[in-house]
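Only a single protein chain was left out; the remaining protein chains are all shown in position.
Chain nomenclature is as follows: A and B, assigned in order of appearance, with residue numbering initiated at 1 for each chain independently.
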Amino acid sequence: MKRGAIMQLPAYYEFCNTVKTIVGHKALEQIPQSLKVINAQRPMIITDKGVEQAGLIKIVQAAMQKSKLKAAAIYDTVPPDSEIKMVNELAKMYTSKKCDSIIAVGGGSVLDTAKGVNIIVSENASDLMQFAGYGNVKRKLKPLVAVPTTAGTGSEVTSVAVIANHEKNIKMIFGSAFLLPDIAIIDSRMTKTLPPTITAFTGMDALTHAVEAYFCLAKNPLSDTTALAAIQIIAQNLVNVVKKPSDTDGRLALALASNLAGMAFANSMVGMIHNIGHAVGGVCGVPHGVCMNILLPYGLEYNMHKASQYIGELLYPLAGDEVYNATKKKERPQKTVEYIRNLIQDLHDATDGKHPRFFKEVVDKTGKQMVPKEKLVDIAKTAMSDPAQFYNPEDLDYNDYMMVLEAAWEGTPLDKKKIKKG
Amino acid sequence: MIPYNFTFLSHPKICSGLKALEVIPFELESLNACKPLIITSEKWSRKKLTKTIVKALYDSNIVIGALFDNAPAHPSSTIINVLSKLYRERSCDSIVAVGAGSVVNIAKSVNMVVSLKTDIVECANMTLSAPLKPFICVPTADCEGGEMAAMATCERFTKKSDYLYPDVIVIDPRITRNATSEEIANCALTSLSHAIEACGIDTPNPINDAYAHTALQFIYQYLPKTIKKPCNNDGSVAIVNAAACADIAFSNAPEGIIHSLASIIAQDTNYKPGTIMGILLRTSLHAKLATKQGIRPELLLALAGIDTYAKTKENERQKVAYDYLIKCIATTSKYIPSTLKKLTISHDKLKEYAKEAAAKNRDYKEKEYAELLANAWESK
Partner (left out) sequence: MNILYYPQVKPKKKLIKRIYIAIMLWIVGRAIQAASKVDSDVKDEFAKLNNNFCLKMWIWPNGPAMYVGKTNNGRVKYLGWKDKGYKPTLTMTIKNIEAAMLLFTFRESTAIATARNRLVVDGDLPDACAFVRILNIVEVYLLPKIIAKLAVKRYPKWSQMAPSRKHFGRIVIYVRAFTF
């Protein structure tokens, strides 16, 4: 019996996923017991105003109260970008309230802030800078529970934190397996009230994580299986949940998919989609998930000649076995791209046109265009400095970035003849 | 849709493939360690694997506290005490186990003793609530199951705890290719059983499924060629990778009926757990296929890949998955018998095994254990 779609055993790979993941409609209720088992009883809750105003902190507290666990301190004004002054302030609060653990409820910046605070309080450090870089945190830190409120960034399973130092105008990157949270809580109540537009682009962010993890250079068997599982769940649930936000089973599924996608990309990295997406976000302030969503089909088209087998295999979790089977092997990669474009269109329709399909139509709250065509040059130059390109199967120079950006701006597919093949 | 409701933890970092051994110093450094106690068995030093390990640590800041290559075939409190003393006298700060089965269990037990600073009997009764000393597992292909899982087995107990996972699993072809066909067969059957029992549970757990399916893919794809040529680099690495993924999946699922019976029978006889599991798995699958629930059709996806899964009609997937699994088990038929009768086990003991298993793992009734053993006795 021949095996179709052979799994590739890489010549060498590494895979690390040390976060305990608790999944369920009542996962929050397990926080007290999980903390008790690791001898923690005085958690500090770190969150941002958005999460607090959505009533999510009250839900977390009520769930903890069932086991008589109370937060020793709550801080709910983490800014959109994690910043060192705030990290130091929080660390002081942690110490003064005699906390022994942290519960971070929110998205990427809340988690990064919490990781920074954890370094300071665990190492009794006065200067966070000494731990910057890779591998400089060498010891187990105090307990950290991550409760993501989007589905999502997957930052509850990444070992990296990015914290800005506005005084010195630098961004400090911290990389260490010890930064990983001890526990990740995937509970449907945390994303239940997420508006349809945010559900759509955070879902596409998770999808991009999984897709890039599947075809970029550092792919490995475990990141492959987790990525495929994530893609299938997102393909089956995203549009439905955008149309019916109260579907809690669907919400839980998407949150789990984001976690699976996080596991995948934390170990096999991402490629040009994130590379260019970071640059668009940096230059024009476009939300990360929106950039991912727009660039996803272009990343697939650009790398098609180098990763066509993998892109073809993605048709199965995206479209199901019937479509996969009915499509000839040679045509599957292109069909995958078609499915992604259809998904983006479906999300655009389900959000009454608010979910953008290309950069030209990305607007801010006042309706102003966020990515003027003149800015593409700056974006391409910025993209050249982002290390995510290392993991992309095909190389990119300035002209390649411009070609992709121009197509993604207009919303026209890439001209395959113009792609320089290595 | 069935809502998800589960907990999942996989602690070990897996480093697998070409020149994997050479990452050991860097990994120890990131765990704040530089003086490991290396534990292995005489079998591997005869095959010069100890030389390979020492050479892999050249040009690093590692000082090997001691290289103990006389780990016995069964863990005992005597050897654990001796090694703990050696660890303390040399001021070691970490443990590296090169081998499988008893070597790894001894290493884990020593780790508990030196970390908790008490004897092994006390350790067995304690609830672990903090990480132990850094522990790196370098598995050989004669895995018996559980080495890379969250558990340790000693002479009188089996202890399960999240802190008993290795910190790093290093899978290197220079180590894994020193295997016999029989060892590969046993390792593969153990991994197969663990993986199937882990993802055969009633409530869906996609994370556990991902690990179990990875194990199944490795086994189905590499077992036939590796059993013929166990010294094959890719093949032996793949089979040990399967063991690692299966162990992690096994640690995150309730103990299955096959594992419970096989561990009892293996302890009582000289047979490897893989041998017993292979026989019981065949029987169990046959019985499951006949039930209303059947076996999970997704197993076919894991074994055969997307193309075959998509081509197979929905109502045929269970049967085809079963056929693939039986074919996989059949590749080991030269080394593993197909029924319990062919082993030197007395039929009278079966009742005893069923009773003991039911006392240890109450998820299944004594009747169920007895029925599985009875069916596995003769070819059914």
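As a working rule, a contact is a pair of C-beta atoms (placed from the backbone, for glycine too) under 8 Å apart; a residue touches a chain by one contact, two chains touch by 3 or more.
What you are looking at is a predicted structure, and each value in this text was computed from that prediction instead of being measured.
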Looking beyond the chains shown, say which of B:Gly65, B:Gly99 or B:Pro173 touches the absent one. B:Gly65
In the whole complex, not just what's shown, which of B:Val82, B:Ile201, B:Cys231 or B:Ala374 touches the removed chain? B:Val82
Filtering B:Pro12, B:Pro25, B:Gly101 or B:Pro230 for touch with the omitted chain leaves B:Pro25
Contact with the hidden chain only, please: which chain A residues? 10-14, 133-135, 173, 216-218, 269, 384-387, 389-391, 393-395, 420-422
For review purposes, identify every residue of chain B that touches the missing chain, sorted by number. 17-19, 22-23, 25-26, 29, 54-69, 82, 85-86, 89-90
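Convention: only the chains that are shown with their structure count from here on.
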What part of chain B is in contact with chain A in the complex they form? 1, 3-20, 23, 29-32, 129-131, 162, 206-207, 209-211, 213-214, 217-218, 220-222, 234, 237-238, 241, 245, 303-311, 323-324, 327
Where on chain A is chain B touching in the complex? 1-7, 9-26, 30, 37-39, 135, 138-140, 176-177, 221-222, 224-226, 229, 233, 248-250, 252-253, 256, 259-260, 263, 313, 316, 321-322, 324-325
